[in-house]
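Pasting in a structure now, in structure tokens, and then I'll have a few things to ask.
Of the protein chains in this complex, all but one are displayed in their positions.
Order of writing sets the chain letters: A and B. Residues in each chain are counted from 1.
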Amino acid sequence: MAISVPAPRPVAVFGRGSVLARLARRPTGLAGLVIVLGLALVAVAAPLVAPYDHAAQDIANRLQGPSQSHVLGTDHLGRDLLSRIIFGARVELGVAVPAVTAALVLGLLLGVTAGYLGGKADNAVIVVMDSIQAFPPVILALTVLALLGPSLRNVLLVIAITFSPQYARVARASVLALKQNPFVEAERAFGASSPRILAVHVLPNIMAPLFILLAMNIPSAIAVEAGLSFLGVGVQPPTPSWGVILSEGFERVRDAPWPIISTGGALILTTLGFTMLGETLRDVVDPRLRAVRAGPRPRA
Amino acid sequence: MSDVLVDVRGLRTWFFGRRWWFERFLEREVGAVRAIDGVDLEIRRGETLGLVGESGSGKTTLGKVILRLAPVTEGEIIFDGSDITGLRGAGLRRLRSRMQMIFQDPHSSLSPRLRIAYLLMEPYRINDVPREERYTVDELLEMVELSSELASKYPHELSGGQARRVGIARALALRPEFLVADEPTAGLDVSAGAKILNLMRDLQARLQLTYLVITHNLSIVDYVADRLAVMYLGKLFEVGPTDRVLDAPAHPYTHALLSAVSEPDPRLRRGRARLLPPGEIPSPRNPPPGCRFHTRCAFAEERSRIEVPALEEIEPGHLVACHFWPKVRTELADSAARARGYR
Partner (left out) sequence: MTAAAEESRLLEVEGLEVVYHTDEQPLPALYDVTFSVRPSEIVGVVGESGCGKSTLSAALMGLLPPNGEVTAGRIAYRTEDVLHLRPENFRRLRGSELAMIFQDPLSSLNPTFSIGAQMRDVLRAHGGRGDRHRIASILERVGIPDAQARLGDYPHQFSGGMRQRIMIAMALMLEPALIIADEVTSALDVTLEAQILELLRELRDERGTAVLFISHDLGVVAQVCDRVVVMYAGRAVEEADVYALFERPLHPYTEALLAAVPSHTRRGEQLASIPGRVPSLSALPPGCKFVDRCAYAQPVNREREPRWLELDGRKVRCNMYDPESGYEGVRSADGSPARA
């Protein structure tokens, strides 16, 4: 008797009893949601929210601590830190979100191919994924950027490549499990072709864990970008990437710690927000927990 | 038009598992799971054939192989006169509309993220069936006695019995002639199961269907099948009209199955134990030589280990593969009668 992995039940995203509602009911979920949405809003509406132009210099007031006019202080060129951080959020999300999404798409394609086709294709994909994951990401990033030159686009590329194996693995594992399920066989019995089965029946059922991974990966991607910019091989100044702000502030940290503190704080908050969101999402979507709450299934 | 709809000849299906490329050259057969190991079977138009066996017997695989959902290692399958063993592509797709399967687990054979209405129309979409030739969603639901309000629901919102009916409706969408039903009442309560069996009977009469019912449950087969085939470790042990096979079984394994069935009648308890074969079913990777049942059979002799018994006809339409069938029949006749509730 074959044991089939129970296929995931579809859940509504909005509305009562839905993912969003359950997420908001938990404190970590709510906090995560608020932070992430707040961040997104700030990033999108940066020109409206930021008190100053992020590039406006005011040498007279350089390296000042928090004050009434500059809530988070100023940097070595007198630029308002709060504004720079706000515009920096734009840069960070503008890099991290597309990059991780690209990683998801790439990983999904490779993982589904490997899982569904098996055999040589599977082996090939695994070899490639293992190779990428074998490199310490920083080294890989530095190498690629040294070869291609430092720029926003290349940072995006690097992040997409280094993060894709995770998605590939999750996608592959999900497809392997799902392949055993009778409904795949049933569709084949009707004459469905493999592309159709993949698109209509397999793909929708494997996306959930990938989205959660996406949420969890965004802070990592931001950290990678910040790190690269800090080292000078990513986004170049004067673009206010948080890494750039950190790098500039680092040189003068003894005299004026505020750039580091403020930017560091922003990074911590962002990471916290996304992580709380991602982890709570994962708990909420877990089918085992749902079953107890919903009560018994209809009988006969 | 021939009487025989499905004719299986010399069928073998062995699953080899992952082999290194060079093992293919060496033709390594050791360790292969011999799911079907030499089966000849006929299914006649309009009948219900019950295929009975326990785990590892290969019965589900046989059903799938006939529908070309599982591979053939050796042998032929003839459907309505044509050899379908090597069919592929467009020819195979045309075939699919003539034979369908009702799967064992009602819920997991329905794609979870799609609504029932979509699932019911899938076969038409896949096969580009023109609108005039399609049943509507309501018609399909009505055929299996389900209300139209189920059309907008998801599979997990349905009960086991409802999900199974949806599976039947889907199988009927392409107007097949031949249906393979895998454990039609598994997981269902007694009354839900009874309803499914009744439904299947009605549909058979209305739509002139031929059924292959695969099950380990002898009482279903007793009720619903015209003929019966008993399978063990990839081979058929006994085939014949249900009444004859169950009233006067000629194979020790059939006797064992009968005596093991828990009939809902406590008076049938006495003296059944001695017919139970000791031990468990051997692994299909390594079936016993000679007669496959000899390791557990009370009648086994030296010959059983060496010679594979062939299916021979002992009365019209009733075949058995046993070296000692006359002895088996006479010695166990009494208990067979008791097993079926004759006092």
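Note that contacts are C-beta pairs under 8 Å (C-beta built on N, C-alpha and C of every residue); 3 or more make two chains touch, one makes a residue touch a chain.
This structure is a prediction, so every number in the text was calculated from the model and none was measured.
*Asks:* Tell me which of B:37, B:222 or B:238 is the one touching the absent chain.
*Replies:* Checking each option in B:37, B:222 or B:238, the one touching the absent chain turns out to be B:222.
*Asks:* Which of these touches the unseen chain: B:13, B:60, B:111 or B:259?
*Replies:* The missing chain is touched by B:259.
*Asks:* Identify the residue among B:88, B:131, B:206 or B:267 that touches the chain left out of the display.
*Replies:* If we include the chain that is not displayed, B:267 is the one touching it.
*Asks:* Quick one: which of B:83, B:133 or B:280 touches the chain that's been left out?
*Replies:* B:280
*Asks:* Kindly note down the residues of chain B that lie in touch with the hidden chain.
*Replies:* 54-55, 159-160, 189-195, 197-198, 201, 216-220, 222-224, 242-243, 246, 256-257, 259-269, 272-273, 276-277, 279-281, 340-341
Throughout what follows, only the chains that are shown with their structure count from here on.
*Asks:* Which of the residues in chain B come into contact with chain A in the complex?
*Replies:* 55, 67, 69, 92-93, 96-97, 100-101, 103-105, 108-114, 122-123, 126-127, 154, 156-161, 167, 170, 174, 189, 191-192
*Asks:* Taking the complex as given, what residues does chain A use to touch chain B?
*Replies:* 1, 4, 6-10, 181-183, 185-193, 196, 200-201, 204-205, 297-300
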